[in-house]
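A single protein chain has been omitted; all remaining protein chains appear in their positions.
The block that comes next holds chain A.
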Amino acid sequence: MKVKILTFGSLTEVLEREFYAEAPDTSRLVALLTSKHAALDGRKFLIAINDTIVKENTMFKANDVVALMPPYSGG
């Protein structure tokens, strides 16, 4: 399934801010990205599909927009 990915915070240093990826679900998307970018290994970030945060592995539908967002600590 082709989905649009938006990245935030420190993830933009490893990934493009916006790109398309081909993956069936969230787990395999993370595995795919981590295999291409070892710097993602062990990183903590939340995944939201179409503005809803998902915690379990979730299947993608066509044209889903997936946000990958790490925690920010600055204040």
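To be clear about the criterion, a residue touches a chain if its C-beta (ideal position, glycine included) is under 8 Å from a C-beta of that chain, and two chains touch if they have at least 3 such contacts; residues count from 1.
One rule holds for everything that comes next: contacts and distances are computed from a predicted model.
Chosen from "Nitrate reductase", "Molybdopterin-synthase adenylyltransferase", "Chemotaxis protein CheC" or "Probable chemoreceptor glutamine deamidase CheD", the protein name that UniProt gives for the omitted chain reads "Molybdopterin-synthase adenylyltransferase". If you put the missing chain back, the residues of chain A touching it would be 8-10, 13-14, 37-39, 41-44, 46, 48, 51-55, 67, 69-75.
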